[in-house]
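Here the complex is missing a single protein chain, while all its other protein chains stay put.
Going by the order they are written in, the chains are A and B; count residues from 1 in each one.
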Amino acid sequence: MFEKIKIHNNSAMQKIIDTILRFFKRRKFVEILPYMLLLVLIISFYLITPIFLSRDNILVLLAQGMVLLLVSTAATFPILMGSIDLSVAANTTLSGIMAALFISNIGVYAAFPAVLVGVGFGFLNGIVSVYFKLPSFIITLGTMSIMDGTGLLLSEGSPIWFQNDAFTWIAKGSIFGGLQNIVVWSVLAYIFFSFIGSYTRFGRYLVAIGGAEKIAKLSGINVEKYRILAFTFTGLLCGIAGILQISRVESASPHFGAKLLMEAIAAVVIGGTPVSGGVGGIHRTFIGVLVITVLSNGLDVSLVHPYLQLIIKGAVVLSAVVLTLDRSKLALVK
Amino acid sequence: MLEHLSKRKTLGVVIPLVFIFILVLLFGSINPRFLSIANLYNLIRQTSVLMIVAIGATFVILMGSIDLSVGAIVTISGIVSALFVPRLGTGAIIVGVAIGGLAGTINGTVYVYGRVPSFLVTLAMGPILEGAALMICKGSPVVIKNMDFLKIASGKLIGNFPNIGIWALLIYCFFTFIAFRTRYGRYVFTIGAGEKAAQFSGVSVKRIKIMTYFLSGFLSGLAGVLFSARCQSGTPRMGEPFILDSIAATVVGGTALTGGSGGPHRTILGVIIMGILSNGMNLLNVHPHVQIIIKGVVTILAVTATLDRSRLEFVK
Partner (left out) sequence: MEEKKGKAMQENILKAEDITKSFPGVIALDSVSIEVKQGEIVGIAGENGAGKSTLLNIIAGIYQPDSGRLYLRSEPYSPLNYQHANKHGVFMVFQEQGLVPSLYVYENLFLANEENFITNGVLNKKKMIGEAVEAMASLNLKIDPTKLTWNYSFHERQMIEISKAFTLTKILKIEMPLILLDEPTSGLSDAEIEILFNKVKEYSERASFIFISHRLSELITLCDRLYIFKDGRNIKSLNTVRTTEEDIHEYMVGRKRESKFYRENLQITKTGEEIFTVDNLSKSGEFSDVTLGLRRREILGIGGVVGCGKTELGLCIAGIEKFDRGSIAIDGNTIHKVTLKNMMRKGVGYVPGDRKNEGIIGYLAVNWNITLPSIPDIKLWGLPLLNIKKENDITRTFISKFRIKTPRITSMCYSLSGGNQQKVLMAKWVAKNLKVIILDNPTRGIDVGAKEEIYTILRELIGQGLSLILITDDLLELIGLSNRIIIMKDGVITNEFDSPPDNKTTENELVKFMV
């Protein structure tokens, strides 16, 4: 009875903003938003420069978006649960760096175990979350720092270059004429994890925990177990993303983390999984990734300055979040 | 119950002090240079900027929120004020704090009226501000040559004590006063301790929240100006380390993330500890990247120790 009491104070500003936001809060709208956005972006960029829709550019666009696809999918797991993982980008970077080091010092096959680094850190996030009982954003803020530092340490602050055609083929070769392999692997991985999200208990329980943790616990769902699992899967995907990333650019650089983090969260939210969790799913993240990738690629092709791009993207993220957040679930916004 | 309470409070002060003592002994015995006055002034110079940012962060955390954009605000205010130095000289300070205050107000407004969780608003604002900063300086550092301006940080008004240290101390004293002797300060504590009951008692929660983010932005802006004076240039991404460091210093000092307890007077302890750690590690030639790792670990440990878990029904 008492939860529904909200103190009103005749704030005209709040009333105006709430009315505008209420229009956007309708669920149908939230579901259509990404598609509408995509359409608008594609048309706009095509009008600015027709090269945008050329075959070559589309292929490049797809390849560009794959790492983001994997990292965003990784980020979706904890977000579904109502948590967040701020370390996904750092994890990807570190996994890439370790893989590059292994390739340079041991051999190409040594790259793959680097995935375990990602898994390890993901697992760490989960364990600390469950046993230290800390809010996930602070834990992952800390582990992000740790992973950033480790990455910088191992790479000594500069990109690690390596030369290995077999390895590069993984991302840049093409099994299907024209289409870079990275697209193939990434899409396969995405489909696999999307399947897990929709067709296993694990996926369903994440939504239940995010949507109504009290009820989930009451029903007998082992919240701790699934929390650890979710973060571990996140780490796994980040590891995979890291390897594909370095295969694509033939180097591992410790510096592109912050942008990737913001884009990943943006993709999840725009796709239809709000940060409050409990709604949406991994299957939705794909469209969000497409929107961001189209935006990035389009801005590139339109020769917009990279710094301006950062601002535009930040603004888009903020707007998307404000519009799609399920405010009814946040009694007190902290 | 009584023992438990006063124990908690005393522990809150004693533990950091013990920590400082141990660290000083440790580093001092490994490298005696650590204990010199010159190094002390070094320490002050190194930690003053963090002190200022951390005070702002403390108010935000006291309220139960967080500000992840402080780093970007430091950067953009540092760069922009550096650009204005040729024209305004020391007057460029005004530009820096104005930018900081504006950014903070935007943060607060979106947080309060958009009802977006604070970590998300400030997480998104960070890159926006960094991007703007990069655009403005076109990616390269803005060098400052104006001696008067540089003196506000590196000069020595009182004996050999660095000016930047005076700034930090003044801010520290002033804002401790604000926290404990003004209505605004009391309301910040109250909102952090129990927002709902605060609302029911007639506190203008919205107004206080926006004010606090303005404050955090303002102080980060000031810190940016002083930092660029100290480094003699405004550089892209220069504020980045402050994001984690300001939270770490606040929490290590004894202000819990859950809000409502602690205060800016404690933050000085946290800043000193973080500073001694860095300073000591530098003297020991610990790799800077390892330092980042260690700081991450320290943050997690500090938060764990100070978090009042009875206040979090569901930790997400």
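Basically, contacts are C-beta pairs under 8 Å (C-beta built on N, C-alpha and C of every residue); 3 or more make two chains touch, one makes a residue touch a chain.
Note that this is a predicted model, so its numbers are computed, not measured.
Asker: Of A:Ser54, A:Ser158 or A:Ser219, which sits in contact with the chain we cannot see?
Answerer: Candidates A:Ser54, A:Ser158 or A:Ser219; residue touching the omitted chain: A:Ser219.
Asker: Out of B:Arg87, B:Arg181 or B:His287, which touches the unshown chain?
Answerer: Only one listed residue reaches the unshown chain, and that is B:Arg181.
Asker: Please pick, from B:Val110, B:Val142 or B:Val203, the residue that touches the omitted chain in the full complex.
Answerer: Counting the whole complex, the residue in contact with the absent chain is B:Val203.
Asker: Kindly state which of the options B:Thr75, B:Thr109 or B:Thr190 is in contact with the chain not pictured.
Answerer: In the complete complex, the chain left out is touched by residue B:Thr190.
Asker: One chain is left out of this view; which of A:Ala208, A:Ala267, A:Ile287 or A:Val301 touches it in the full complex?
Answerer: Per the contact definition at the top, the residue touching the missing chain is A:Ala208.
Asker: For review purposes, identify every residue of subunit A that touches the missing chain, sorted by number.
Answerer: 1-2, 5, 7-10, 199-201, 204-205, 207-208, 210-212, 215-216, 218-221, 278-279
Asker: Which residue numbers on subunit B touch the omitted chain?
Answerer: On the side of subunit B, residues 1-2, 5, 180-183, 185-187, 189-190, 193-194, 196-204, 260-261, 308, 311 touch the unshown chain.
Throughout what follows, only the chains that are shown with their structure count from here on.
Asker: Find the geometric centre of each of subunit A and subunit B from their Cα atoms only, then give the gap between the two centres in Å, rounded to an integer.
Answerer: 29
Asker: Enumerate the contact residues on subunit A facing subunit B in the complex.
Answerer: Listed in rising order, the residues are 7, 9, 11, 13-14, 17, 21, 81-84, 86, 128-129, 132-139, 141-146, 148-150, 152-153, 157, 213-214, 258-259, 262, 265, 275, 277, 305-311, 313-315, 317-318, 321-322, 325, 327, 330, 332-334.
Asker: What does subunit B use to touch subunit A in their complex?
Answerer: Its residues touching subunit A are 64-66, 68, 110-111, 113-121, 123-128, 130-132, 134-135, 138-139, 195-196, 199-200, 204, 206, 244, 247, 257, 287-293, 295-297, 299-300, 303-304, 307, 309, 312, 314-316.
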